[in-house]
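A protein chain is absent from this complex, but the other protein chains hold their places.
Going by the order they are written in, the chains are A and B; count residues from 1 in each one.
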Amino acid sequence: MASFTKASADTVLWNAGADAHDNISARTYGFWLYLLSDALIIAAIFATYAVLNNPMNAAGGPLGSQFLSASKGLLQTFIVLGSVLCYSLATVALKRGSKVGVSLGMIGAILLAVVFLGIGLGDLAALSAAGNGFARSGYLSCFFTLIVTHALHMGFGILWMLVMLVQVGVFGFTENVVARLLNLRMFWQFQASVWVVVYIYVYLFGGAH
Amino acid sequence: MAGLEFHYTLWITGIMMLIIVPTLLMTIIFPLRYHHSRNAKYTPDWHFSATIEILAWAIPLAMVVVLAYMSVSAIFRINPWNAPELASAPGASQPPVKVEVIATDWQWVFIYPDENIATIDDLVVPAGRRVQLTMTATDVMNGFYIPQVAPMVDAMPAMVSKDAFEIDQPAQFTGFSTDFSGAGFSWMQFKTRILAQADYDAWVKSVQGSPNQLTYDVFTQKIAQPQVNYGATPSYFSAPNAGRIFGMVVMDAMNGKTYPVPDSLTKSVASNEGKAPASPAAN
Partner (left out) sequence: MQVAVEGPWSPLLGRLTLDAIPYTNPILIFTFVIAATAGLVAVGSVLYFRKVGYIWREWLCSVDHKRIGVMYMILGLVMLFRGFIDGVMMRTQQAIAIGPNSPGYLGAAHGYLPPYHFDQIYSAHGTLMLIFAATPLLTGLGNIIVPLQIGARDMAFPYLNAVSLWLTVSGALLCMISLFVGEFSNATWVGLMPFSELPSNPGVGVDYWMWALQVSSIGTTFNAINIIATIVKMRAPGMGWFRVPVFTWVMMATSIIGLTAFPVLTAALCMLGLDRYVGTHFFTAGMGGNYMLYINLFWTWGHPEVYFLVLPAFGLISEIVATFSSKSLFGYPTMIAASMGIAGVGWVVWAHHFFTMGMGPDLIGFFSAATMIVGIPTGVKAFNWLFTMFRGRIVFTTPMLWAITAILLLLLGGITGMMLSASVVDYTVHDSVFVVAHFHCMVLVIGAGIFAAVTYWWPKLFGFKLNETLGQWFFWTFVAGSLLVFIPMFQAGLDGETRRLDYLFDTSLRPLMLLEVAGIGVYFISVFFFLAMVVVSLVKREPAGQDAWGTGRSLEWLTHTPVPFYNFAVTPQVHALDEMSWRKANGLEKTQPSTYVPIHMPSSTSLPFIIGMLSFVCTFSLVWRIWWLAGASLLAAILLVIIRSFDKNEGYVLSAENIAEMERKLHTVSLVAEQSKVLPVGGHAEAH
């Protein structure tokens, strides 16, 4: 027979204690994996942007260097980072178990996010009104898609925060609620990181001033 | 060039056989030899051997290095954009014959800018001269292929691709499209005729006198409109401004000009499912 290690008198065959899994750890790990896949979608859009960001794909219309304002983008960056800061304060409050603190942090995050969206989407509206909408050229299609994809992520995060405001109030800090708050923290920081890359790569590298 | 491709196909396959054949033999011999009824040597503990692993990684690696070297050097030799292979062919000393190829839905248009003629579905070139092809398409991606003659290169809208070949003896081949382009795709064949230089010159003269004229308007309004040339019947045109048409077609595509194929047309190709009556398919 093949040589396997020998069992002894005190070899344990069954381990009853093994069922106690750390659910929050499993859930945040799974959500982290989801964020990796989301990052790949964003990466594909960035690759598209890299390809389409040249005069051949402007079809006679403008490229980012002609209408993007790096300083306005910087303002937006500060706003979104401020929103992340609010949510981080909410997480500190979570550690202390303070429902009020968590709720205030989330409300701050939502308000700043709404301001950000107003600026960004306002920019897109202005471009469209000037005849440079998403159907004008390949470059503009990609630019709009990049900004709108990020905006959709923010919008989804805002919706999630609104739901969590209700759940924190109604349930308090149950295991489910805490897992969701932690996942939302990862999601919110993720979308802000994506915005920072958008800012650097689209506004700074390719923008006017 | 086709000969070169064949040469490499044989060599690459042959080198791989050095590993494939022994592996094939092992796959057949081992199960038979070690079948439980044969009572052959049984070593249930043996499940790792550093020697075998090193060989299993190293031998394929060596083969891949050899094959990769062959493949890379081959592609530089037959590079459709600028083939060194052709630089050493007999026709290299003479100016090349330039042909501009436009793939439409679903025909091949060949324009000869220097001779001011054009054909549909018939590529006629002289033997012993290098033929330089510049290619584009009106609408969708197509694949230009004459198997015994030139490497396959795609002809694409709003883009210009290049191919080149030289055949030294008169011959006749059939070229076709390899990239699916819609309902009429199966009928996108074209004749390729290599004529002796004198015959070619005579042919050019006769086409230059053709009453059919190919202008940019004729091209966009009639020839480039989606249609199937069921028997790949060639047509011949004189083309006074031949050299300008190609550039205009490329610019059109870049500016968004398309030749829409409505569903009714798709349904009517080679069938009576559409509103139009069935087109005859027999020659």
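What we mean here is this: a contact is a pair of C-beta atoms (placed from the backbone, for glycine too) under 8 Å apart; a residue touches a chain by one contact, two chains touch by 3 or more.
This one's a predicted model, so the numbers in the text were calculated from it and none came from an experiment.
Checked against the hidden chain, the listed residues B:L86, B:I167 or B:A183 yield one contact partner: B:A183. When the missing chain is restored to the complex, the residue among B:V72, B:A92, B:A171 or B:A202 that touches it is B:V72. Which of B:Q213, B:N241 or B:N255 touches the hidden chain is settled by the complete complex: it is B:N255.
Although one chain is not displayed, its contacts with chain A can still be listed: residues 1-2, 4-7, 11-16, 18-19, 21, 25-27, 29-30, 33-34, 36-41, 43-45, 47-48, 51-52, 56-59, 61, 134-142, 144-145, 163, 167, 170, 176, 180.
Against the chain not shown here, chain B presents residues 2, 4-6, 8-9, 12-13, 16-17, 19-20, 23-24, 26-28, 30-31, 34-36, 40-49, 52-53, 56-57, 60-61, 64, 67-68, 70-72, 74-76, 78-79, 81, 105, 139-141, 143, 145, 147, 151-154, 156-159, 161, 174, 176-187, 189, 230-232, 252-263, 266-267, 269-274, 278-283.
We take it that only the chains that are shown with their structure count from here on.
Mean C-alpha positions place chain A and chain B at a centre distance of 46 Å.
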